[in-house]
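Only one structure is covered here, and it is reproduced in the block below.
The chains shown are only part of the set, and none of them has been moved.
For clarity, chains are labelled A and B in written order, and residue numbers in each chain start from 1.
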Amino acid sequence: MKKSFILAAAVAVLAVFAAAAVLGSQDSAAAPGAGDTGSISWIMVSSVLVFAMVPGIAMFYGGMLRRQSMSSIIAQTLAAIAIMSISWVVVGYSLAFGSDAAVIGNLQHLFFGGLTEEASDGGISSLQFATFQMMFAIVTAALIIGACAERIRFNAMVWFLIVWSVLVYAPMAHWVWGGGWFDQYLTVLDFAGGTVVHICAGVSGLALCIFAGPRLAGTRKARAHSIPFAFLGAALLWIGWFGFNGGSSGAADEVAVHAFFTTQIAGACGMAAWAVAQYLTVGRVGVLGLIAGAISGLVAITPGAAYVGFAESMLIGAVGGVLCFMAVRLIRSKTKFDDALDVFGVHGIGGIWGAISTGIFAKSSLSGVDGLIYGGVDLFVGQIVAVAVTLVFCFAVSYAIIWVISKFMTVRISDDEEAIGQDIVEHGEPAYL
Amino acid sequence: MKMVIAIVRPEKYDEVKDALKEKGVLGMTFTHVTGRGLQAGVRFTNRVGEFTVDEIEKMKIEIVVEDDSQVPCVIETVCRVAKTGHHGDGRIFVVPVEQAVRISDWEPEPEPAEETGDQTEQ
């Protein structure tokens, strides 16, 4: 079984380069053009910042697990970088942004063939846009890993991400940003990826975590092994979020600055709100609560960062913090799902609230459409439909993918292996000496 | 009074803890140790290959048992839970203990206790 997969991989790689050789000639020449260097600069920076979220996720997740799973989380995140980058270049971008078809793009941009390199009209080139989008694909994949941490075999995760990148991520990106049916039939706003990134990651993670089942009791109740790493990861996430939201306008303009500011203040309000909620409930606050709150606020503002006013963004962040706090408490106490790092609780619920709150607070002067409080119902309904579709689609397809994979290979490590920890069992590489 | 020193696999130690609790053995001390046995060692990966480490992480559990007759029960409980039958399951040693003091129960002797140097020959 193993051998055949390796073979498959090898063949795939060869095929890729064969295809690439043919398609390579499609690369448009990079002639000096007259784009807007400020925007080009900012979107490159934003791409770097979004990329920096990926190691952030690894540290954030890894720090909150047992020390026996640190290398494993890191290795899976690194795999996500390689897989999503390559998959996006080879086929993902083309499927997502290749045409305006309702369901899926086309294959005209395989291997980034036919992308323009010249920036025009003060905008950025499609190559730069595609690169920026590549980072989003990587982040989304990396986020998933936290939900089913310490259970899924590395090989199974690799195959899952390969398939998921094509069957789940590319269509989602197409529907929301690529001119797909969300755009065509609904009034939907998703500035920086509330649905595509956060809800999608939260729900895909939930599917994996439900499929794999909970971890052993001992693993589950283990304490975070390194608060500083978790904090450092969260800090990288927050830092990266400025590019995530700030870069989503595609230019260094007022919209970017607006989104930049709302990101910061929603993160701060989310943190404060979570802290107050935790203080009232538990009687004390800790680093893990503060950073979870911050991330909740950041997730919540993502879909509406450029579309809502200042006070509204504070409210969205604060409510996001409290909502996610309650959601995580509820999921942990009332359900059997072992969402190891509360990916659904924070990214799923935060993303849902963010999408809906955009439907409530969007201001037509900023977004072109009015939210509920300004009397606009279309958007509100559209947002809810979009959320619902995303939830169902991502869950169902992710579950199906992992189910199919489980027919070909072992997906879950055994209890004995789990007790020893994936670092040693799978990678032979304990994280610390 | 005996000290039972059990060296077990780290992944088994939670179970050992719980099993001993069930038997009513609460007090014990844990130390992260590494050890070498007859076991050949563990293979680790580096960036381009593998290497073997003959020193393996273990958990040392020290249990002082006041009642000597309880020792076999403790040994049995630990063995039952910690045994996998493979190399590296660990060892149990029993060492005599001559005296035990619970610090929170200790009472300072009345004043003369100050001249500690002198009264050590009781």
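We adopt the following convention: a contact is a pair of C-beta atoms (placed from the backbone, for glycine too) under 8 Å apart; a residue touches a chain by one contact, two chains touch by 3 or more.
Remember, predicted model here, so these are calculated numbers, not experimental data.
The full set of protein chains in the file adds up to the formula A x3, B x3.
Going forward, only the chains that are shown with their structure count from here on.
Remark: chain A and chain B have CA centroids separated by 46 Å (rounded to whole angstrom). Within the complex formed with chain A, the chain B residues making contact are 10-12, 14-15, 42-46, 50, 57.
Residues 218, 416, 419-421, 424, 427-430 of chain A are the ones touching chain B in the complex.
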